[in-house]
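A single structure is presented below for examination.
The complex appears here without one of its protein chains, the remainder shown in place.
Moving on, here comes chain A:
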Amino acid sequence: MADTARDAPPEQTDFHELEDGEELFPEPATTQESQPASLAAEDISTNSNGPKQDSLFDDDPEDLFAEATEEVSLDSPERDVLLSDGPSPAITPITPPTSVITPRIGHTHDDMFTHSSFDEIEEEEGGDSFDIHISVSDPEKVGDGMNAYMAYKVTTKTSMSLFKRSEFAVKRRFSDFLGLHSKLASKYLHIGYIVPPAPEKSIVGMTKVKVGKEDQSSNEFVEKRRSALERYLMRTVKHPILLKDPDVLQFLESSELPRAVSTQALSSAGLLRMVNKAADAVNKMTIKMNESDAWFEEKQQHFENLDVQLRKLHTSVESLVCHRKELSVNTAQFAKSAAMLGNSEDHTALSRALSQLAEVEEKIDQLHQDQANADFYLFSELLGDYVRLLTAVKGVFDHRMKTWQKWQDSQMLLQKKREAEAKLQFTNKPDKLQQAKDEIKEEIEELEGKVQQGERDFEQISKTIRKEVSRFEKERVKDFKTIIIKYLESLVQTQQQLIKYWEAFLPEAKAIS
């Protein structure tokens, strides 16, 4: 099946693949169209569309693929055969380029790393307290057979002035979420923002749904996905910068979204992704950064440890869920067996007590099932989310290293050119000399600019990461605390129910004579 073949690139590396994506990002930045009466426009600074500027510097061949990979979606199995413009049941690719809000006049040298502009955004935050709640609901199957997909209703409730209305809903499909994530990742990851990863794809799960299997496991799958999508959106909007991103706003508000079109693994974009990934792996190994700032080393170590612990915890909790489900099955079986024993028992009162015991155990079985769900949805999924988030965090540190490398490279190049210039002084060909001297002077000027830019970029990404990490840690602690409290409360409820059931059984047991 062609679809599955495309699924080769693993999901986790969405953002890695697109890290140089600034160049891959489409040109709408230059279309100068501004949306009429868009409140959002006023709040967003000129940098909202991310780093377009670099494309002016780099003659990056990747630009060639800009159009083709405009809306990269890695969600292969759910899509129609690629690029088919055929009868797509629901969402039509009508796109007003609403993602462009602000003209970019006068910002040709404004780079995305300028600290001040982001400061502005954060100051504006102060005026509009964070009040937004997103829910993902009403999964509904659209279409039939292998082209079918699930559409989810995304409802936003908010009092923030960022939005046109205080309550609104749109229909989205899974690939839309992936598309949103890949856009955000391409804009923000490489400058140090921790972009929450999107939920994972699942070929098996979706195939079941497509095929129309209306059984418990496919219902569970849909619920798991729905819940994951909801958490994903909430995490994304909790980020003060991401919340104001026009792609996010469009995602939440627009009734129609341009289809995030997938690309085949063997397409130019797909190949590019693979090459980039390989290059990254090599680079990571060869970059030996002189870490002047102990904070970063410390934090990286901290995140490594955290990663190990969380993965371990996740495994244990998954085991817990599994065993609790087993317990539920065993309890149900025992209940049936006890009922049969009660029927067989010829002493009336004992027989009744045994039947009562069977009923209690049946109710307890239900309790176990509910608890297993809580185990899973509260605890296990939280851990899974954070394991994936940590990958994004680590990615951000990696980007910093790359930025440093870029800076160093520019510096070395500059050094070389300066040496070349010096050599030119001693050359014998006077007529070519002036031309060469001028050329080199130009190159040196350019490189000096690049070096300065590189240094600024590096400082900026370092600053951003510091802020992001502190925000991340605060969120993490809060998140865990909230969820663990909820989980403990679910345990309390279960135990209280158990008390009720056994207290009801006790007089029955005492009544045996």
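Here, a contact is a pair of C-beta atoms (placed from the backbone, for glycine too) under 8 Å apart; a residue touches a chain by one contact, two chains touch by 3 or more; residues count from 1.
Heads up, the rule we're going with is that contacts and distances are computed from a predicted model.
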| item | value |
| --- | --- |
| Protein that the absent chain corresponds to, by UniProt name, given "COMM domain containing 2", "Sorting nexin", "VNG2A protein" or "ER membrane protein complex subunit 4" | "Sorting nexin" |
| Residue among A:H133, A:K164 or A:H347 that touches the chain left out of view | A:H347 |
| Touch with the omitted chain, as defined above, among A:S255, A:S319, A:Q366 or A:Q434 | A:S319 |
| Contacting the left-out chain in the complete assembly, out of A:V170, A:L257, A:A338 or A:V396 | A:A338 |
| Hidden-chain contact residue, picked from the options A:V204, A:M289, A:M412 or A:I484 | A:I484 |
| Residues in chain A touching the chain absent from view | 306, 309-310, 312-313, 316-317, 319-320, 323-324, 326-327, 330-331, 333-334, 337-338, 340-341, 344-347, 349-350, 353-354, 357, 476-477, 480-481, 484-485, 488-489, 491-492, 495-496, 498-499, 502-503, 505-506, 509-510, 512-513 |
